[in-house]
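Apart from one protein chain that is not included, each protein chain of the complex appears where it belongs.
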Amino acid sequence: MVDSRFFQKPAPASISDIVTLTGVEVVFAGSQTPDLSRRFSDVAPLDKAQADDISFLDNIKYADAFALTEAGACFVRRKFADRAPKHLVLLITEEPYFAYALIARHFYSDTVFTPEISAKAHIAATATIGKGARIDAGAVIGEQAIIGDDCWIGANTSIGDGVVIGKKCSIGALCTISHTMIGDRVTLHRGIHIGQDGFGFAPGRKGIVKVPQLGRVMIGNDVEIGSGTCIDRGAGPDTIIGDHCKIDNLVQIGHNVQLGKYVIIAAQCGIAGSTQIGDGAMLGGQVGISGHIHIGSGVKVAAQSGIMTDIPAGSTYGGSPAIPVKDWHRQTIAVANLLKKKETSE
Amino acid sequence: MVDSRFFQKPAPASISDIVTLTGVEVVFAGSQTPDLSRRFSDVAPLDKAQADDISFLDNIKYADAFALTEAGACFVRRKFADRAPKHLVLLITEEPYFAYALIARHFYSDTVFTPEISAKAHIAATATIGKGARIDAGAVIGEQAIIGDDCWIGANTSIGDGVVIGKKCSIGALCTISHTMIGDRVTLHRGIHIGQDGFGFAPGRKGIVKVPQLGRVMIGNDVEIGSGTCIDRGAGPDTIIGDHCKIDNLVQIGHNVQLGKYVIIAAQCGIAGSTQIGDGAMLGGQVGISGHIHIGSGVKVAAQSGIMTDIPAGSTYGGSPAIPVKDWHRQTIAVANLLKKKETSE
Partner (left out) sequence: MVDSRFFQKPAPASISDIVTLTGVEVVFAGSQTPDLSRRFSDVAPLDKAQADDISFLDNIKYADAFALTEAGACFVRRKFADRAPKHLVLLITEEPYFAYALIARHFYSDTVFTPEISAKAHIAATATIGKGARIDAGAVIGEQAIIGDDCWIGANTSIGDGVVIGKKCSIGALCTISHTMIGDRVTLHRGIHIGQDGFGFAPGRKGIVKVPQLGRVMIGNDVEIGSGTCIDRGAGPDTIIGDHCKIDNLVQIGHNVQLGKYVIIAAQCGIAGSTQIGDGAMLGGQVGISGHIHIGSGVKVAAQSGIMTDIPAGSTYGGSPAIPVKDWHRQTIAVANLLKKKETSE
């Protein structure tokens, strides 16, 4: 199913291999002949999969596609097993998407690249480039910059003076990075801007003065950041992105913001300066968060919410201004009821 | 009126030419001498136009400017004709902006460029470049990529391995495109990122696993996409942008999203993964749409709305969470009335 222009054909995997990788229970339903050596050649969505493909059902919205799938095998929760077509080998797990991800990664391992420093890259004499690195055409590496082993720096990307990038990082094309220290195994997609001046202006009776932005951006290990995202450097303190954070496209992160570990931020969120977000927090798309506030660990925020005050750890908020999500849903209903009352009295 | 630094002086057009192009009815009001051979040399806004210029009135907000305009001729609806100054030649049409667009395109045809492959572009040996193409300095074209006839690839843009671009496409400067097939007559403005990994993470008890993104982006014919917009490639299915879609700046389109034909999306909208939008739908600015939902054909959504559920074809929605727009307006009034009641009882 996968377009060979863009992806290399994977080596096949047997059902035994799948069990070893994912720990699923295998069910050969109906009159199927149990055969753990049966091999599958690819993964595919339910509606496009063929007999040699493995698929998954994670969202109940796709139950109909599951019932009709021509896939050979499918990761699925036990409770949906009885909806399966008779030919399907069931790979039973309570985490079908997670198991799918593991097998998909088995088929399609992280991009392997040939180390090569393009003659058309512009690398400062004092920069240090690690072993096994690939630097594409038009990339600019500044003075005293350090690029770790096995990094890939994309075309026309600009790495500023003094920037340090750890090992096995992938920096996409057309990024700009300055005033920044990056850990290991970090993936930046394309068109990301990190380390520019924060929006720091001091208004006074004599006009507006630009405030020098004297901090850095510190990015931990295993971070992934989406295309078009901007992260301003600190004003004095640093802007900090903790280990394992996953940040989607077109997100704005202001100066001095501190993200804990495993924070997940969906597309187009904006986090104003000096706000702190605890470990494992999750923000839906287009959320806005005011400056100088504290979001506790494990907090979840509904899409498009506006956070103006501190939020205690573990809570779920929604709305603008945001309130506990249960109250938000009840308010939505109460406001809708205003119309019903009016209709009744009309 | 137009700055000759940036635009070439157009050839003049007579009133007869205008009628032929746009089908308008011409009215020489008052004591004007009817003269269909009278020629106009340019288009201009109502408040800046001179006797040789053609203007248009489409939005009632500009009726005062219309009454005072020094333009020589003006596209206008019949119902506003009696507000015209006496010297004005009236070009009567119920679609004045559409007619203006046709005549403006007559004056200023699409950019004509000289085919040239810059010696400073970086083109892979196995790439195919069509006849009449222009490739600017710093552009990078990957292995096996195919660029159609008469395409213009802007400066420092990166086209990935295997990407296929049809005929007469204009790809602006500083774009990145990978894992993508593009139709004919497509315009991409600048700084657009298409084909990167979608935001695909499978959280499980053993951590977060990145899910390989194995689909493509399929862009139809006659599509236009604004600066800074990001379109992620499919996770398994493809991300699809139908023919004639018009997408504004800084829009986020997640993996597996499918847009029908003639979908119009204003700036800063975000569409989460796997959502489908029908033909002719229109989204106002900053709209957010959840994943895995279905927006019917012809749906209109007010700016800043948040769509969390399916919307039936032909309906108009507003608010966050969005509801039918009439209910939304009535809710807004009902909530405002809460204050009035309070004031009355105080």
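The first chain written gets the first letter, and so on, giving A and B; residue counts start at 1 in each chain.
In the analysis below, a residue touches a chain if its C-beta (ideal position, glycine included) is under 8 Å from a C-beta of that chain, and two chains touch if they have at least 3 such contacts.
The model shown is predicted, which means the values in this text are computed figures rather than measured ones.
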Which residue of B:V2, B:A29, B:A124 or B:I208 touches the chain not shown here: B:V2
Per the touch definition above, residue among B:L57, B:I194 or B:A266 touching the missing chain: B:A266
Those residues of chain A which, in the complete complex, touch the missing chain: 122, 138, 140, 144, 156, 158, 161-162, 164, 174, 176, 178-179, 191, 193, 196-197, 199-206, 208-212, 214-216, 228, 230, 232, 236-237, 250, 252, 254, 268, 270, 272, 286, 288, 290, 292, 306, 308, 320-321, 323, 327, 330-331, 334-335, 338
Residue ranges of chain B at the interface with the undisplayed chain: 1-3, 5-7, 43-45, 47-48, 59, 61, 95, 97-98, 100-102, 104-105, 107-108, 118, 120, 136-138, 154-156, 172-174, 189-191, 224, 226-228, 244, 246, 248-250, 262, 264, 266-268, 285-286, 303-304, 320, 332, 335-336, 338-339, 342
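One rule holds in what follows: only the chains that are shown with their structure count from here on.
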Euclidean distance of C-alpha centroids - chain A vs chain B, Å: 28
